[in-house]
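Dumping the structure here so I can ask a few things about it.
Other chains of the complex are left out, but the ones given are in their true place.
Chain nomenclature is as follows: A and B, assigned in order of appearance, with residue numbering initiated at 1 for each chain independently.
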């Protein structure tokens, strides 16, 4: 019986994987068992955030040494999802997801954390951000769900997808080949791609029907949304990379996951309810004992595009000095960290169609009562 | 019997006082009754934040028209305390404090909100950030407490002081006159001045004894602190300006104030307890009915100078792109706004010696149950 494990590790800088190196050296984590990484690096989270590439290069070199396989291969097998920007009280960290078979399945709950991953075929530049891209994501998400052995879609709680966007070079090549990309602008492309990823995840999860939307719905009909989709996009990849997290009675281990939508940036209720689902009370803050049970906190958020939060004007979208995504990450992380009592939380922006418009979602992985997170 | 009133008003930009103009035109607020303004403008909160000067110029011109007195005089009579920086979910707003005598004192609680203000004599450049400055602040705070008619120091809940710092010009003049200023650097001066202001407030409040410290304690002995002092410093003023907020049985009106220290940036408990003191439950968020009772929220905070929050590294102090004070304001405002359910909160950085080291304080003004804030 498979068991899923999560090690949440701190880093001193984006090239510091020493904590993982130590765990592998100590035999606590087997390099061969690692299936995915989700982390926050201390860059700006924008186009010129190279902390993600630096971390990934360091990680893949480490895994290459331990697994005896070229880094160039591993990068196509192990999703490494990084969100730049540790604004405010966020602490740079990464969660290492591993799967072992050898562990005695002392399961405390009926269902335990299940993990599945998948990589799609490369998405042609002319398909990026279009219907074909949505379908490609949906297929990869279905494959990852299958890979996780989850049969009831309600048991899926978090779908992380990293989608390729066009680059100027890729768009130019497509045009030269007689194709018509949606846009040649990587920044525009990124937003469409996040929308397409959310639609794809929603399709795979049965939240959205293929007949409910067309391409024009992307970034315009915000009633179409998935409260379980967390999408990022990157210029450095060509395939969709998927990590599905859910609960399954086919898995052992002592972890489970829960999630809730967040209706807006002030929705402390969504945070508290997700914790409640795991038997963790926040009155007003998670206790030290319960905090030790929490293995991972995953949040998506978005500066409300209508310029207001609960009727009061915010200034995030008009700030020429600080990017709006940096603003919202700092604010929502302040709230989530205050409820949890810990700054090692994954709070990522760009939540178009991922949870309610102007809000987002939260997922928490925790151990059963009386157990530590690791 | 005097009654204190608070009108919390939104602004479309730092020169927009139209809501106050409307209230005066409608007779809701008498210009002559206004005793102080505390607000958040959408600048960067740093040396080159001119939104504070813009707002102040606009406000004083408005009051000058209505009170028939030169703006240059009013600026020495009415403290206008502005904190720049509405990071994240904060909404630009200002709270107008006014005092009326004519109102029937339908008081619902034994004590009601009391306000007192004071301006010290100009602080010579060579005294700025030194013992003499501390004593000058202490005297002005005592005068404001007296002006508020508060006799029990425990009834004081918030002491806002705006202290002058040196400018290069002022320091140069002092040196030419044979004096020795602490520093010629306005930025360094500002931090010392905030510390001196906190010490002065602590002295006046009886929290600190004159024999407990010397000048070397400023910015070094952080066990010396006042959880009721909120200090800002500005190049544009020469005197200490004080606003004291407390409760008194000598005042009518339906508002009261409560405060709590915040032990660190994650101290949601301090927020909830301050609300509890006012009979407002946050489970997890203030209800709509209770939200209508809240008139004003005042918070001081600080990026922990030791580089960690609860044992986890934060990156605020090492960020060359975003000032550390902008980071911490955004994070703490995210937490406070999430508990309150409203972004119109005054969250100000630079909390040296103002509450616990690495934390700060919160004060809330609210109406009695069954009453609206205004």
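Throughout what follows, a contact is a pair of C-beta atoms (placed from the backbone, for glycine too) under 8 Å apart; a residue touches a chain by one contact, two chains touch by 3 or more.
Here the structure is a predicted model, which means the values were calculated and not measured.
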Taking the full complex rather than the 2 chains in place, the copy count reaches 4
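Keep in mind that, in the parts below, only the chains that are shown with their structure count from here on.
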Superposing the Cα trace of chain A on that of its twin chain B calls for a rotation in degrees, to the nearest 5, of 180
What whole-Å value do you get for the distance between chain A and chain B if each is reduced to the mean of its CA atoms?
40
Sort out for me which residues of chain A touch chain B in the complex.
10, 12, 42, 44, 86-93, 265-269, 271-272, 282-285, 309-310, 312-316, 321-322, 326-328, 330-335, 337-339, 341-344
